[in-house]
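The structure follows.
Left out: one protein chain. Kept in place: all the others.
For reference, chains read A, B and C in written order, and residue numbers begin at 1 within each chain.
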């Protein structure tokens, strides 16, 4: 099911360690002069997920499938927008509010492609990549429920 | 015409010096636990603006008005999306291909607001903030012409 | 074939993976869920709302009517909440 990326530098990493946005952007743009736009999205652990006050969040994933699923969506993004590069880093493990969870970087000649591809990738990461969040709060721990608004966000990219 | 920002940290700078995206993001998010999404857009000088091979780009601006105009659009973004912070840095001076020109950072609880506000701000920077680009290429120097697609991109945000 | 469980499906079943040989009458993902549910209370609890459960065969999302023949690895998990 996985087709090779057709353009640009693609980096997909699932890791416990934090990421350095500046270093990742530098890795994507270094010694290139064809990139006019880089969009980055960082997803951060919040203390106030919905109502309860969150003290920590644990991210579990399906090793192997997570990378494959992200790769499929990166390949689709590359087929839909003229991208010079894509970097996706998804952290797993236990996080405190304020800590980074996910990074999506897209590089293109023009801003519209970079913005749209980053949004597309985030919408699919939310709804289709096999990661699950468990929250810890004063009232206990519980698995985060999927949100209808995330499914709707992903659905808008469906090609008829 | 300028109304005060109603929420979050707003930073607007016009400068010759380069910016450090990681430091700017840290400045926006440090010791906060209510931010779930940070979107950054970096605009970079390209060598291949349309057809000619560009060797350098000079950015001129209208001091005073540039800051006021950006501030107006940041205020509008804050009135339209639930933002926790906005940082805009626009460089002026002479740039080589590969060098940073502009940075837009938006922070919000959720990704949709951060993405949309960043796109809105970039579209308005392109069409409404008083900056002008002059290109140098092997065939001489010339002022960059405004593009219809940038006007169209900005027009989609007009509220009827 | 190998089965893998994630998030609260894993917690309810009480294990992360196992290797099984379902009878030949079990042809689809939903038949596999029904067969597993009959093994113990823990499986029945994990699969009590089968419509909520997502499945993947060999790392690809599949619907509940997907055939399991030839699958090396089938995974069951709740809707994804990453990103």
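What we mean here is this: a contact is a pair of C-beta atoms (placed from the backbone, for glycine too) under 8 Å apart; a residue touches a chain by one contact, two chains touch by 3 or more.
Everything numeric in this text was worked out from a predicted model, so none of it was measured.
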{"item": "Where the missing chain makes contact, among the chains that are shown", "value": "B"}
{"item": "Where the unshown chain meets subunit B, residue by residue", "value": "1, 43, 59-62, 64-66, 68-69, 90, 101-102, 122, 125-134, 143-146"}
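One rule holds for everything that comes next: only the chains that are shown with their structure count from here on.
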{"item": "Most extensive contact between chains (C-beta pair count)", "value": "A-B"}
{"item": "Distance from subunit C to subunit A - Cα centre to Cα centre, in angstrom", "value": "26"}
{"item": "Where subunit B and subunit C are represented by their mean Cα positions, the distance between them in whole Å", "value": "48"}
{"item": "Sequence positions of subunit C contacting 2 or more other chains", "value": "none"}
